[in-house]
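Here the complex is missing a single protein chain, while all its other protein chains stay put.
In this document, chain identifiers A and B correspond to the written order of the chains, with residue numbering beginning at 1 in each.
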Amino acid sequence: MDETIIDSIWVLLSAFLVFFMHAGFALVESGFCRRKNAVMVLLKNVSVVSIASLLYFFVGFGLMFGEGNAFIGLSGFAPAATESVAGAPDGLPLYVFLFFQLVFAATAATIVSGAVAERARLGTFFVFTAFASAVVYPIVGHWVWGGGFLADLGFVDFAGSTVVHVVGAGLALAGAMAIGPRLGKYGKDGSSRPMPAHNFPLAALGVLILWLGWFGFNGGSELAAHPEAIASIILVTNLSAAAGFLAALTHTRLRTGMLDLSMGLNGVLAGLVSITAGCHVIGPVESILVGAIGGVIAVEGVFLLERLRIDDPVGAIPVHGMGGIFGTLAVGLFSAEAGLFHGGGLALLGTQALGALAAAAFAFTSGAAFWWLLARLPGGIRVSAEHEFEGLDVAECGVEAYGEEPRGIGAA
Amino acid sequence: MDETIIDSIWVLLSAFLVFFMHAGFALVESGFCRRKNAVMVLLKNVSVVSIASLLYFFVGFGLMFGEGNAFIGLSGFAPAATESVAGAPDGLPLYVFLFFQLVFAATAATIVSGAVAERARLGTFFVFTAFASAVVYPIVGHWVWGGGFLADLGFVDFAGSTVVHVVGAGLALAGAMAIGPRLGKYGKDGSSRPMPAHNFPLAALGVLILWLGWFGFNGGSELAAHPEAIASIILVTNLSAAAGFLAALTHTRLRTGMLDLSMGLNGVLAGLVSITAGCHVIGPVESILVGAIGGVIAVEGVFLLERLRIDDPVGAIPVHGMGGIFGTLAVGLFSAEAGLFHGGGLALLGTQALGALAAAAFAFTSGAAFWWLLARLPGGIRVSAEHEFEGLDVAECGVEAYGEEPRGIGAA
Partner (left out) sequence: MDETIIDSIWVLLSAFLVFFMHAGFALVESGFCRRKNAVMVLLKNVSVVSIASLLYFFVGFGLMFGEGNAFIGLSGFAPAATESVAGAPDGLPLYVFLFFQLVFAATAATIVSGAVAERARLGTFFVFTAFASAVVYPIVGHWVWGGGFLADLGFVDFAGSTVVHVVGAGLALAGAMAIGPRLGKYGKDGSSRPMPAHNFPLAALGVLILWLGWFGFNGGSELAAHPEAIASIILVTNLSAAAGFLAALTHTRLRTGMLDLSMGLNGVLAGLVSITAGCHVIGPVESILVGAIGGVIAVEGVFLLERLRIDDPVGAIPVHGMGGIFGTLAVGLFSAEAGLFHGGGLALLGTQALGALAAAAFAFTSGAAFWWLLARLPGGIRVSAEHEFEGLDVAECGVEAYGEEPRGIGAA
């Protein structure tokens, strides 16, 4: 039997787990938002998967893995199953690789939806999603995984702390700033008004699904069924998530006196994001450290954004952005092969900083420019104050998330 | 190493995904129904899985895959692991194949539960479930997959657009007509009263789980780990679902001016149902067309049923029935091997129409006859108006789905 078969099964299994992450994102984002906007959040999340699936097949995959230059790929659009695409690995059928990459691509765009939730206008959000999944994400992906200039420099991002998470967060930050905070979030006196999760069980389930999905996200990025390698990747991914939860919970408790499940859940995600770049070269004990630092960074990031009066309803920017930058740097610190703490000097760390910075800058500036353009279109990028006040579910979807038909009235 | 091993792992993984679809169905059906009946819907869904699991093992598998004639199998009931069953493939251990088929069988019965939700009487519904999963579904399955007459005619239904979905919907239509609409659904003046979903996050999560499960439903139907084949199947399944969502959402928007998440979610399912028969012979670009058409058909089907004053609380009949028939025909249109649009002439299309029609007619008439019989039993097939008015959860289960114990009273 050919190794292709078992490698393909592993990558497809991983792709299923990554696909399932979209259910996790949908639950986290709708659970963390307010009740009056939950249907719209769900609608946006399913839309992102759908739009990104189509556009990545037609456009994104070719820009990311096609033959091209150091900046962008330019072939392999809507490829046939038998086509040879420059950046695709030998030894995997093309559609196995393409499907894995496709479910990945949608995650970067999904990160944006959380940060602009509860006030972004649907039409322009759809256009932005197309831009993010078909253009921005694939271009950075080409730099790192498609043979582009960061690959040439020796930049290491095994499963996408930078490619997925920093890029998603850069676009999200541009969006949150362009669209502005939710009405009532920040008072004129500088105060910040809490807008707590409307459904914690959904949010917690979503995070557990994301935790599960990450085993495929990181483990599948090996792109082959190498048992020692993937088992280690999965073990450190799990330890980092666990450490991120406990660190975020404890840090918040010490800082505010509160037992804050929201922060703990974001700590899980930050732990996962932080280990993503280096999960193949960081050992179990150090992965706990990475996850714990990631968890604390996410908590501090939430407070920092509040101070900056940037409104990110689900904490996407701290988790994916700050966690992603830290995770990218963590390779330079903890890599068993070339990390600073393993005698590797500053070379790798410098490359990691450069790569994360380049991706963040490109995502933020291209995102900001695109949001700026969209804001000039009729209708703009933000719903009306009336709709926002009433809630998007009733105002735009004509329903409530948990339609109240008191028992007994059904047959009136 | 034997290929049997990797083939078995693939089919078992697929079976797990199909099993998980039952969680998806439970969430979609309970989420879409009214709050006062949510517990009963859940109870029915878990019951369907349980009843179908037992009866398919003892009866259905033998009728479907046993040695028999062109209409029905007649051996292989409750088979031993080492038994040789005529319709089972060589190269897979019998129980691997049986378990995959068993989780499939339960899905057809589950489709019925959605269409008769909120008013079917539990006892007779259980009997009908037994009939559906142990008799009707296996017989049609035998025609197509067990060496029966449709197999001989060259009818193509790779993963069950007809065998599972048309059959399920045929039984469901018979049930919805026999039991009649929910009290208050249709006014005497011909008006239709909306009864919106009581819990959109559950419904959306359910659809995302079904989307995930379908990768196993379609991919596992290859019954072997052929990486090129299954990757293509999974890719087109995904593209068709995405297209179904966007087409249903857009079509509803243009038709009614509404952003309708329910319709979008049913569009996902219709896209999945529509690609199921031909996912092995339809390419990615055409799969998008198939999904989009399926999504539009499902939306129009919902309106059509309303005009016909047939009450289907979750849209099971449009999604599975109309989507299933279209999907079966789509093989005759788009198959790269013998479809009309690929120079194959009308032969295959005619066979596809014949097969879908035969299955629909058999399911509907046997279902109608069985519901008619059940209606003659003491108690009948419908709950009392009092129970329906009050809600089945309180009236029959003695609980509320979201029992309200105001905070602070717990220790009173």
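As a working rule, a residue touches a chain if its C-beta (ideal position, glycine included) is under 8 Å from a C-beta of that chain, and two chains touch if they have at least 3 such contacts.
Not measured: the values here are computed from a predicted model.
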Subject >> Options B:202, B:288 or B:314, residue touching the unrepresented chain >> reply: B:202
Original post:
Out of A:40, A:166, A:243 or A:275, which is the one that touches the chain we can't see?
Top reply: A:243
Subject >> Contact with the hidden chain (one of A:159, A:230 or A:374) >> reply: A:230
Subject >> Among B:30, B:162, B:240 or B:287, residue touching the chain not depicted >> reply: B:30
**OP:** For the chain that's not shown, point to the residue among B:42, B:64 or B:174 touching it.
**Re:** B:42
**OP:** Could you please point out the subunit B residues that touch the chain left off the display?
**Re:** 1, 4-6, 8-9, 12-13, 15-16, 19-20, 22-23, 26-27, 30-31, 38-39, 42-43, 45-47, 49-51, 53-54, 57, 78, 81, 92-96, 98-99, 102, 122, 199, 202, 396-405, 407-408, 410-412
**OP:** State which residues belonging to subunit A touch the missing partner chain.
**Re:** 1-3, 6, 9-10, 13, 17, 34-36, 182-184, 195-201, 204-205, 207-209, 211-212, 215, 219, 225-228, 230-232, 234-235, 238-239, 241-243, 245-246, 249, 258-262, 264-265, 268, 284-285, 288, 385, 388-391, 394, 400
